[in-house]
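Some notes on the structure that comes next.
The other protein chains are all here in position, but one chain of the complex has been omitted.
The chains carry the letters A, B and C, assigned in the order they are written, with residues numbered from 1 in each.
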Amino acid sequence: MSDITLTSTEIGAAGQLSLSPEEHKREQRRYLLRRTATAYLFLVPAAVFFIAFLVIPIGFLFFYTFHNGGIISPRVYVGLDNWRNVFRDDLVITSIKNTLVYCLMAIPSVFVISMFLALVLQQATRGGSVFRSVFYLPTLTPYVVAALIWQFVVHRDFGILNMTLVKLGRDPVNWIGDPDMALKSITMLEVWRGVGFWTLLFLAALIGLPKELYQAAAIDGANAWQRFRHLTIPLLRPTIFFAVVMATIWNLQLFDSVSIMTNGGPQNSTATVVWYIQQTTFAYTDKVGFGAALSFTLLMLILVLALIEIRLLRKR
Amino acid sequence: MTDKRLSPFDRAKLRREAVIDYSRHSINRREFMFKMTAAGVGVAAATRIGDAIAAPAPAMGVKRWAKQADATIRFVKGVHAANDAEIWDGMKAEFEAAHPGITLQPEFYDWATMPEQLTAGYASDDPWDVVYNTDQVLARWVSEGLIADITALANDAAWAGEREAIAPFTWDVVNIGGAEFGVGVLGAVFNIWYNLDLFEAAGISEFPTTRADFREAAIALTGDGVYGFELRDSAANSAFWDWFPWIHNDHADILSDDLSTQNVSPNGAAGTQFLGDLQSVDKVTPEVGAYDWDGAAALFAAGRIAILHDESWRTTAWDAGDGLPFEYDVAMAPFGEDGTKQTAMGNFGYATISEGSENKEAAWEFVKWFASADVINPYAATIGLQTVRVDSVPEYNNQHLEKIQAELVPMVQPPQIHVNWAEMVRTMWPEVEKAYRGEQSGEEAMANAAEIINGLV
Amino acid sequence: MAQVEFIQVGKSYGETGAVHNVNLTVDDSEFLVLLGPSGCGKSTLLKMVAGLEDVTAGEIRIDGRVVNYVKPGDRNVAMVFQNYALYPHMTVQENIGFPLKMTKVPKDQIRERVTRTAAILGLDGLLDRRPEQLSGGQRQRVALARSIIREPAVFLMDEPLSNLDAQLRVQTREELLKLHERLQTTTIYVTHDQIEAMTMGHRIVVMRSGVVQQVGRPQDVYDNPANTFVAAFLGSPRINLQTGKLDGATFGGDGFVVPLNSKLAGAASAVTAGSDVALGVRPEDIEVRVGAVEASGDKIALDGVVSLVEPVGSDLYVRAQTGNVDWMARTEARLPVEPGQAVTLVLNLEHAHLFGEDGRNLAS
Partner (left out) sequence: MVETHFPELDATVPPPPRRGILSTASLYKLAIYIILIVAAFIAMVPFGYVVSTSLKSTMSLFAYPPDWLPDEPTLDNYRNLIDRYPFWRWLMNSAIVAGSVTLIKLVVDSMAGYAFAKMRFPGKEPLFLLVLISLMVPFAALLIPTFIIVRELGLLNTYWGLILPGLASPIGIFMMRQFIESLPSDLENAARLDGCSEFQIYRRVILPLIKPGLVVLGVFTFMTQWTSYLWPLVAATKPQMATLTVGARSLTSDFTQDWGLNSAAAVLSMLPMILVFIFLQRYFIAGSIAGALKE
């Protein structure tokens, strides 16, 4: 049946507009303009910094990709040479591979451990806040300090790991000196450093979940694993989504620990993309353009991976 | 069509907001506003970028900000001792007393981040007046026009005596393209330390001077928790310093004498192979990469390494206090294959004046003062480094340093001066590391290294 | 106090909540209720008055002033939100006084007016509490206090009672009415609850899909629904709507025939014989009798079989089948019927309606 429009006849027929359509349009425009202006006013302070120290530098960087020469030496226009070189350079391939391998090791481990700890922490009725603080401690460590601390962990003779291994009657491991181990050791450091942050994040999300659903599931006879698999994971989707994307963005930028612990070695086994960018811009100052092109390559890589993840995680 | 020029987001936005009566005209307005803002931002950005690009690249000359008092000399050097800053407090006082009107401001960079710090410093409006630059990076800064040409000052007749007192090889180093860019002052020698007690216990009386003897000794010394030999092996620990004497002694170097092409292949193969065999075949060393630089030094100090290729300044710490619980001595790597050449590696530092300095004359006064025997010798003795003066030696209270100064410094073969030297060494190092691990022969390593080096010449 | 006029007001989103061509005048001091199912646009309309939604067509005038492009705070209207929207970080006192603070009223005046307003709403003892320490009813009163303290020209209320329990709802309803009596402020009240609408509104506006269906005094709307939607939306249990065909002076349903009374016959004359129509009879206009009953006047007797009996205490809802259709009757509480029993349904056609194919009430 069709809709029926009724006007309230008893209080008079539809009135006349008091403003002409033109006046309305003008007033409306002015109104929207004012609102837009207000919104932009709120954005201006952030935008100033954003433009000055992010947008312009990125523009700069792009400009550099077509030039040779450094920040201090005169620039020479070289066209697409830097871009070509990026795709020809063996170390670029190696560093991208290392970075991806690192991400594949670090992200799942840190998430599994963090989720497990968060679930356990949620069960702790007492002392939860103490444990939370303790777990967060590594995250608060400056890299410079973390690397120092890790000397005590991975050192050949008096590192905690090897001392434990020797106590257990095993051979000591060449943690950061062995090309096969070094990236794993770096991963270990990053996982150790990252677990606290993600644990707290997951814990916060867990606490926020509606309890009724769990009660209902318990009534339905779901066991702990089933509840985790079919309730917790789907309910945490937004958090996990955020975590995966952010972790990818951050971990693809691995640099500090490599720079301090191994400086890319041994045999370039811990050479990561950002480390290589850093090398080309500072150690070999005539290669700034190459570093810039490599930066954009990394940016694209991150963008593509993040988009793939967004696709995979959003839809289902 | 205006719609075409709107971004998909904007169009979606309009649809959603459903400003149904919006005429094209008003959309135009909005778009116009939007574009104007964008254009404004763009222009501002472009101006900035333009300014930055148009500005004389190394921001020399004009100083727009707080001009320093005319006679303040800012001097930066790497940290050479834990108490370097304190030492320089005293030296500052001495310098200023001797040079009224000039203020000295000593500052320090961290060796690990030297490239970043110096790059930033040179690129700033206010570079240091005097920079202590090592031979590895000197050529790079010179090629970028950052370092003042001091040929005239250094060849001033009034200073000729002093000039002659400074080792000739240093003048070769600072001579780049026919002009001179610095004055040699200090350096470290990369030498071999060996544990006399362990040698005695193994029945070896003389430090070996041939590779065969060296190998035999290393094997004999290994065992019972003691490693016969150790040297640095990772780029992160500047392992190339310990490697160079072994290829130098075979008449190899990174580059040919005229710096036009590489000179590691095949000359460098023998020494590299020898070091690789010691580590991966004879296993007289800890596993490659097991210890970092300090770890190895500590292991030597603990009496668990018999022969350690390391740097000269270690001895200062070892001889402090009660000293090490054993006797140790200093030596050079054995002769090369043909038995004609034995060298030590040395890494020297040069006082350079920045092109951007506004007080070049005062800076030169400081450089002269710093390089003078009365200043550099006591300083070198204090921090345990070597000097490059030929007329006098520091009064070390350490016999090892005395020996190094007397016997090894003259044998030093310094790094070659090339713009890309640091990059070459860094980039080719993984090849040597592979040879150390026995994953490839010295010959293969050198062939691969040669390719890398040629790519950078 | 003010008159609110809607002139050709429209809002299009593409989604729910759109509003089409609303023309309406809310009189000074009137208590007008916007009624409709969720998503019918009633809240949107309210927010358009408040200035929280843009008016995309037509204009809204408050006391003759076009307010389409006036900031919400400058429209001299106050609003009570469904969730009260109390500021959680402020005490009751601060919440109530906030609008005055924003309009730069001197502090001592604020204090005095807050005290006075709180007294009106019985919030005296609660001034230093925070919203989370209050019960639902108390929160509701704080929200009310915050809106009346400004003495606005128009009150806007967006389902203010929907978060209260049934008992409190009835009580608060009365309080709201009393308050309106006292303040005489023009009020636009949005609800989906017909009882609220019937009991509170001077007039109600029934909306559906952004279109106003009917405007009128509650009883008028109830008695003379403009279309099937209004008829069905008002009244509980729902009006019995049976489709059938007009055949001269009778209405032929699915398995039953109802002779039309004069009123319905008059209405039926508006359409051609044989056309599809719907007969609407409210449950309270159906009597359930045990045993045969003679039809008389407006009353029509139909035989039926009880299929469901729902006692709700005061009344008894009886569902009975006639032919192939169900009728819902609302009868006296203690009528002794049970499922399966044969009964006679007595339809009182005095208040029955015939609706045309397009859903319109044929009588209007």
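To be clear about the criterion, a residue touches a chain if its C-beta (ideal position, glycine included) is under 8 Å from a C-beta of that chain, and two chains touch if they have at least 3 such contacts.
These numbers were taken from a predicted model, which means no experiment stands behind them.
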item: Chains shown that the absent chain touches, full complex; value: A, B, C
item: Identified contact with the non-displayed chain, of A:Val76, A:Leu104 or A:Ala124; value: A:Ala124
item: Sole residue of A:Ile207, A:Ile233 or A:Ile308 that reaches the chain not shown, by the stated touch rule; value: A:Ile207
item: Option from B:Ala301, B:Ile353 or B:Met428 whose C-beta touches the chain left out; value: B:Ala301
item: Touching residue (missing chain; options A:Val78, A:Ile149 or A:Ala222); value: A:Ile149
item: Residues in chain A touching the chain absent from view; value: 35-36, 38-40, 42-43, 45-47, 49-50, 52-58, 60-61, 64, 71, 117, 120-121, 123-125, 127, 129, 131-145, 148-150, 152-153, 157-158, 160, 192, 195-196, 200-201, 203-205, 207-208, 210, 212, 215-216, 218-219, 238-239, 241-243, 249, 252-253, 255-256, 273-274, 277-278, 281, 288, 291-292, 294-295, 298-299, 302-303, 306
item: Footprint left on chain B by the chain that the document does not show; value: 7, 9-10, 12-13, 17, 30, 34, 48, 51-52, 55, 59, 64-65, 76, 78-86, 107-108, 110-113, 116-117, 119-121, 123-126, 128, 238, 293-294, 298-299, 301-302, 304, 313, 321, 383
item: Residue ranges of chain C at the interface with the undisplayed chain; value: 47, 50-52, 71-74, 77-79, 81-83, 85-89, 98-99, 102-103, 146, 150
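As a convention for this text, only the chains that are shown with their structure count from here on.
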item: Chain occupying the middle, per Cα centroid; value: A
item: Most remote chain, CA-based centroid, reference being chain C; value: B
item: Distance between the centres, which are taken as Cα means, of chain B and chain A, whole angstrom; value: 35
item: Rounded Å distance between chain B and chain C, as computed from the means of their C-alpha atoms; value: 85
item: Where chain C touches two or more other chains at once, by residue number; value: none
item: Shared interface positions of chain A, touching two or more other chains; value: 24, 28
item: Residue ranges of chain A in contact with chain B within the complex; value: 21, 24-25, 28-29, 32-33, 36, 40, 51, 55-56, 59-60, 63, 69-75, 91, 155-157, 174, 176-179, 182, 262-268, 279, 282-287
item: Interfacial residue positions of chain C with respect to chain A in the complex; value: 5, 7-8, 20-21, 23-25, 27, 58-59, 61, 64, 66, 68-69, 203, 205, 208-209, 211-216, 226-229, 357-360
item: Contacting residues of chain A [partner chain C, same complex]; value: 1-8, 10-19, 24, 27-28, 30-31
